[in-house]
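Take this structure first; my questions come after.
Excluded from the complex is one protein chain; the other protein chains are retained at their positions.
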Amino acid sequence: MSTQNPAPSSAGSWNTIPDAIFNKTAYRGIIAIVLAILFWETATRLSFPVIGKIPAPSSVIASMNNLVRDTYYWESWLVSFKRVFLGFIVAQIVGIPLGLLMGIRRYFRDLTFPIIEVMRPIPPLAWVPTAVIFWPTPEMSMTFVTFLGAFFTMVLNILGGVRNIDIRYVRAARSLGSSDRDIFWRIVLPATLPSLFTGMTVGMGITWEVVVAAEMIASRSGLGFLTWKSYVAGDFPAIVIGMISIGVAGYISSSLIRYAGSRLTPWLKVI
Amino acid sequence: MGRNRTDTVQLPATLNSGNRGKPSVGQLRIEEVTKIYSPKGANVLALDHCSLTIEAGEFCVIVGPSGCGKTTLLNAIAGFHDITSGEIYLDDQLLCSGKKNTDPGADRIVVFQQGALFPWYTVLENVIYGPIVQGKTAAAEVKSSAENLLGQMGLAGISHNYPNEISSGMRRRVEIARAMMNDPKILLLDEPFRALDALTKSVMHKYLLDVYDSSQKTIFFITHDLEEAIFLGSRVVVMTTRPGRIKKVIEVDIPRPRDYRVLSSDRYLELKREAIEAVHEEARKAFEAGERELA
Partner (left out) sequence: MPPINALPKKALPTPNVQISSLGLMSYRLNRWLASSRPYLMLLGLSLFIFAWYLCTEVLKLPRFEKVPGPAVAAKEWFSRDPVYGISIFVPEYYQHILKSVLRVLEAFGLATLLGVPLGLFMGWKKTFKDYSFPILETLRPIPMLAWVPLAILMWPIREAAIIYLTFLAAFFATTLNTLLGVESIDEVYFRAARCLGAKPRHIFFRVVIPGALPFIFTGLQISMGVSWFSLVAGEMLAGEYGLGYLIWNSFIMVQYPIIVIAMVTLGFIGWASSAMIRFVGNLLMKWKVREAAL
């Protein structure tokens, strides 16, 4: 007498229709975006005050066609990606051990935390001139500034992650006979992984911000430079394409990290 | 049987049933209620044609293993979910059926398992919440009667504390006070003492019994703890494991007022034996089926 097929209940209409395909939320989202694009197009045609100055979707699509065929466009992608990953990876190499050490050893944290807290509010871009003065090549200064952006986020997130580890896990491990090394590699590290990946995801977003800015200010290649150059050259639709490309690139990078994160932390999946 | 009258809960006159004689409101009639959930397409029969009549002023306890549908029934009465078929009447007025659902309201207030005192309001602000949002009286008047109620319920002195600052036992009492402030027709309690330790629990039992004795409210109490059920209830309803059906109704004819001495009386042990027989089989089935609580 367990599973007879009942008449549909008065609440909700999910009984008979599969959720995945006819999802109301997805529909509404698509409608919203379509409406927004239509509004954008109308605003340009009718010369609305602010939004009207944005190049029209139609011209953007036309420009897209041309750009996609241009190797220069894809080269810019590569250049930007390289910069982003370089700065990002350096930030991880320096930031992760530092963050972990700060989390575990209190004296070390007390020593280094003020330095970090004092430097953190300074926006990474404010470092550009100093970086240019210091580093021999522009590329290295850009990597440095990119590094700074992601570095602070990483350290802070890891610190938070380590400090939030429930002391009971450590105690349980000790009573099961763990040495200090065991505790570090088998308890602290896995427990910090979620915060690590959150830090990486946020850090990745910041990295892109910084790279784009740095490219606009002080570079002759990359997606940021492409966008700026289009403005200077008067090719306005290309600006929008540049922006969208950067957005997409950033989204891809963050998704990669999020994916890697979810694979490496399978225990976080909620059933 | 000398009892220390100073630590008994005495509700203010408006809530004290002494003024009203035998209770006439709060009769609950549950008729052939069936509830089918369909999470992710699989149809789950949570309640299967349950029928029960709870008289006005009765303390009715529902007992059953995890997943038997007791919370589902409470949610239906409270108005959080609807039911697939059947009817529920409150004082001969249709509360919900397969087609109709009444919104949650102050005539049937729920005291939740994990506690739902608003953490951003003080104890006093929590207690006056109901009358204020119902627009019944101005804040000033309500405050004094709320202080009065808190005093009568042994909670004087914490009115300006936040829920996070007081103990869990006190929090439960404040939540009961908050409910009583609105003079509901029935009080719905969803395993309210589950998270408390045994000693606090026994104090809370006496406390709830005092409130019940004073106010004679209809109480619909859910628990998985048999001893608690028999100690508190006038009737104990045993439910089967999923799909939930009413397996047995046990009349608890131990006289009131009850105190801890009841726990070792012969009648109590007899009833406990009877209940264990009924529940244990269901509990074992539920365990083997690996049931988890549905909403």
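Before moving on, here are some points about what is shown:
First chain written, first letter: the chains are A and B, and each begins at residue 1.
Heads up, the rule we're going with is that contacts are C-beta pairs under 8 Å (C-beta built on N, C-alpha and C of every residue); 3 or more make two chains touch, one makes a residue touch a chain.
If you're wondering where the values come from, they're calculated on a predicted model, not measured in any experiment.
Here the missing chain is touched by one residue of A:Leu78, A:Ala126 or A:Ala172, and it is A:Ala126. The omitted chain makes contact with just one of the residues B:Pro104, B:Gly151 or B:Gly169: B:Pro104.
Interface note for the absent chain: among A:Leu67, A:Ala150, A:Val188 or A:Ala213, the touching residue is A:Ala213. Among B:Asn43, B:Asn182 or B:Ser202, only B:Asn182 touches the chain left out of the display. Looking at chain A, the residues touching the absent chain are 24-25, 28-33, 36, 50-51, 53-54, 107, 110-115, 117-130, 132-136, 205, 208-209, 212-213, 216-217, 224, 227-228, 230-231, 236, 239-240, 242-244, 246-248, 250-251, 254.
Although one chain is hidden here, its contacts on chain B can still be listed: residues 78-80, 103-106, 108-110, 112, 114, 116, 118-121, 129-130, 133-134, 158, 160-166, 178, 182.
One rule holds for everything that comes next: only the chains that are shown with their structure count from here on.
If you average the Cα atoms of chain A and of chain B, the two centres end up 48 Å apart.
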